[in-house]
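All protein chains of the complex are present and in place, except for one that has been dropped.
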Amino acid sequence: MATVRLLTDEDLSPEANAVFADIRATRKSDFINNFWRALAHDPVTLKRTWESVKEVMGPGVLEPKVKEMIYIAVSIAHACPYCIHSHTANARAKGMSEEEYREVVAIVGMASETNRLVTALGVPIDEEYEVR
Amino acid sequence: MATVRLLTDEDLSPEANAVFADIRATRKSDFINNFWRALAHDPVTLKRTWESVKEVMGPGVLEPKVKEMIYIAVSIAHACPYCIHSHTANARAKGMSEEEYREVVAIVGMASETNRLVTALGVPIDEEYEVR
Amino acid sequence: MATVRLLTDEDLSPEANAVFADIRATRKSDFINNFWRALAHDPVTLKRTWESVKEVMGPGVLEPKVKEMIYIAVSIAHACPYCIHSHTANARAKGMSEEEYREVVAIVGMASETNRLVTALGVPIDEEYEVR
Amino acid sequence: MATVRLLTDEDLSPEANAVFADIRATRKSDFINNFWRALAHDPVTLKRTWESVKEVMGPGVLEPKVKEMIYIAVSIAHACPYCIHSHTANARAKGMSEEEYREVVAIVGMASETNRLVTALGVPIDEEYEVR
Amino acid sequence: MATVRLLTDEDLSPEANAVFADIRATRKSDFINNFWRALAHDPVTLKRTWESVKEVMGPGVLEPKVKEMIYIAVSIAHACPYCIHSHTANARAKGMSEEEYREVVAIVGMASETNRLVTALGVPIDEEYEVR
Partner (left out) sequence: MATVRLLTDEDLSPEANAVFADIRATRKSDFINNFWRALAHDPVTLKRTWESVKEVMGPGVLEPKVKEMIYIAVSIAHACPYCIHSHTANARAKGMSEEEYREVVAIVGMASETNRLVTALGVPIDEEYEVR
């Protein structure tokens, strides 16, 4: 279920249509996933979000697949099944091997455990970690 | 503040002492951070946790600094300041550049935004993401 | 799936029945949503929760639709699809326009991003924010 | 830092004062912890919250210390250091041994790990868990 | 503690300096809070974030103080003390009364309780909430 209807290409405002065109051109694919179809009700947020994602996930110093791994990790910790599925698919499409994926999942699990152990015990930050 | 006293080397049980010795040998450093000093009240959990962390964060297909970046991402999403500080320090020690760190932070921020947009709108998972 | 059966009107204890009657009278509607039907196994918690919700969401200084917007925001951040759907429906029923809804969603997304950026960087609270 | 001043006994409205009197009588102690002193700015919420806590944490089928252990677990997962400290102190005051506390902490850590592994992998609920 | 040094006006790159100038002009105040001083290490993210915040929190259909209330709600659910303090201060500066603030806090608390009750019981979404 969703709180808004998913828009088809025929439903789009000209502003949303322009964003979809850029998504297709950037990704070199005709496929537009449901996230953008839901967000298209709000062309201003659609445009800002797409441009921000394009900037953040675009070329940089980290490999594209590493960027997607970090995205997966955050999506798991935020309990967002859609996000997990879409970014796991993206990461695989960008070259993440199944062995790498297994390590990502294991790290997220381990970090979750030690995060909560630290929080449980109220561990004070070591001064060695101070940034000057 | 903490819910248990941090143990000094003098306070340790023989079992906890053995784990500290392995931490020092593995890391080739005498420094033991507060997490382990708090966890040392429970030598069984201390040992299991350390061995799990050593396995998960040890040699694998992902670079050590990438593993730490994923750890940072999870720690941010779980709102654990201690974990963020310790793993950011670890990542830097393992070669994460400041430019890479900026990308990690930007991705975590962006993922948090789109995670919550997706959740807000109840976006259904595209069948294209199905794994067979 | 649910961890308890949803109770029909015929299944209710007299105590739960009285709460359902008050929900119907307060809302001037016969419809009882699934939340209350699941909670009805525990008439004490049902009654306390309904009375608390009635007090908190009842007449006050904030407009009813604004109260629902805040409820939506919290429900998104807690990753509760049921809560998001029910309170988005409530907010619309209480007059939230689609334009207002789009602003709510955009704010929740933006706040999520800056929340995590702040947490990532461990930003110390400015003394200007101190309350005396 | 806090977003409101903590109220002293001299600052209280008559309504808040009555709640503090009931807290003291119920707990058989003069000590009022900071949570109630912050909440006292809103006597309606103070009264509702105290009465709800008294109902939920009062005599029932679960032992008082077990109730506090569950409270600790939730507080850790919500990353609330104040709540963790106050309920860990409460649990100890109600008889939780250090050995029991170590088990609570270990379970919370373990559950956090498997929770995130399950979420990462999108594990579908087994029909064996269905309630009829 | 923070994971980066807070930048003073003297430390800024020209790009960061331009963003600070726009923050000051937009807010008609010389004060730059620590969030921007931490983010200024990354002028690209600084600029994108500021422009996004300006767009989302700028003039719209919701009152400025209502926008801040939603920001507060999200910040509480994400356990971000800095964000809570800064947006509570902002909301008060934009006219939120103490009575309104008390209602915001009470709603966030109540929503948190019912969110987790719903999640605990696995309540299925009523078809009445479906959007067509």
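Going by the order they are written in, the chains are A, B, C, D and E; count residues from 1 in each one.
Note that in this section contacts are C-beta pairs under 8 Å (C-beta built on N, C-alpha and C of every residue); 3 or more make two chains touch, one makes a residue touch a chain.
A quick note: this is a predicted structure, and the numbers were derived from the prediction, not measured.
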Only one of C:M1, C:A21, C:V61 or C:A93 touches the unshown chain, namely C:M1
Touch with the missing chain holds, among C:I23, C:C80 or C:V104, for C:C80
On subunit B, the omitted chain is touched by residues 1-5, 44, 48, 52, 55, 125, 129-132
Listed in rising order, the subunit D residues that touch the chain left out are 1-4, 6, 31, 33-35, 38-39, 45, 49, 52-53, 56-57, 60-62, 66-67, 69-71, 73-78, 80-83, 85-89, 97, 99-100, 103-104, 106-126, 128-129
Contacts from subunit A to the absent chain lie at residues 79, 81, 84-85, 88, 98, 102, 105-106, 109, 116
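To be clear about the criterion, only the chains that are shown with their structure count from here on.
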More contacting C-beta pairs: C-D or B-E? The answer is C-D
Per the C-alpha centroid definition, the whole-Å distance linking subunit B and subunit D comes out as 27
Touching two or more other chains in subunit C are residues 1-4, 52, 76-77, 79, 81, 84-85, 88, 105-106, 108-110, 112-117, 119-122, 125, 129
